[in-house]
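One structure is given below, encoded as structure tokens.
Not every chain is included here, but those present sit where they belong.
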Amino acid sequence: MAEPFRYETRIRFVDTDASGRIHYTSLFKFFEAAETELFREFDISYTRGTFNFPRVHAECDIQLPLLHDDLIEIEVCLTKLGRSSMRFEFKAIKGGLVAATGAVIMVCMDRKSQRAIPIPDELRARFAEILIEA
Amino acid sequence: MAEPFRYETRIRFVDTDASGRIHYTSLFKFFEAAETELFREFDISYTRGTFNFPRVHAECDIQLPLLHDDLIEIEVCLTKLGRSSMRFEFKAIKGGLVAATGAVIMVCMDRKSQRAIPIPDELRARFAEILIEA
């Protein structure tokens, strides 16, 4: 992948709180939507297998306030592809400025045993195509 | 049931929006929590059968503003017990005043066929115990 994938969205009224700004949990929702759109763009699907990818870590840092109806771009990159885990990094960009950054780590888990398993080879090859190592 | 069941809760910061008040979708979340607590109180469970109860209708009317950290009581009653459907009615009470009212209708649906079925007799008998007809 030549450069990070970007997904454009709007801050909705329901995403705000009484501070007048976005509630930070909505940032994570936008990160998740961007991840879904990244997978769609590259036609990567993993929801029908015998495994899934629960999130084991999530983080965000907020630099600038985001307000109702702000138009933002979420930039998303797969930055680490481990044996069982993947790390995705995110930027929320508003008017050319980074308003927030974040990351999630997800682990390939066997649905039955509920244990971490290596990412299946075929799927790993697909993820490798979108890897952008730091 | 002699009188309506009441569930006490707080409006959380995440429930508010940039108007400084509760976002009305959070009212429905509180209604749902009250319904769960009503079922717990009467030891009614239906989550492990071959059917479930999707909601087919929801409504609310807002009379008074609800703010962050307001302590409210949600009053919940089963007011109609049909062949396949049930109607629950709700009041959100703040300082003795009704701040909002609402209702949901749920239908007994066979998980496999995804069609409405009569509420099983044993379960209907349990629901009948908590019915408060208008």
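Observations, loosely collected:
Read from first to last, the chains carry the letters A and B; within each, the first residue is number 1.
One rule holds for everything that comes next: contacts are C-beta pairs under 8 Å (C-beta built on N, C-alpha and C of every residue); 3 or more make two chains touch, one makes a residue touch a chain.
All values reported here derive from a predicted model rather than from experimental measurement.
Oligomeric state of the entire complex in this file, given as copies of the one sequence with 2 shown: 4.
What we mean here is this: only the chains that are shown with their structure count from here on.
If you average the CA atoms of subunit A and of subunit B, the two centres end up 34 Å from each other.
Note for the complex: subunit B touches subunit A at residues 13-14, 16-18, 20-21, 23, 25, 67-68.
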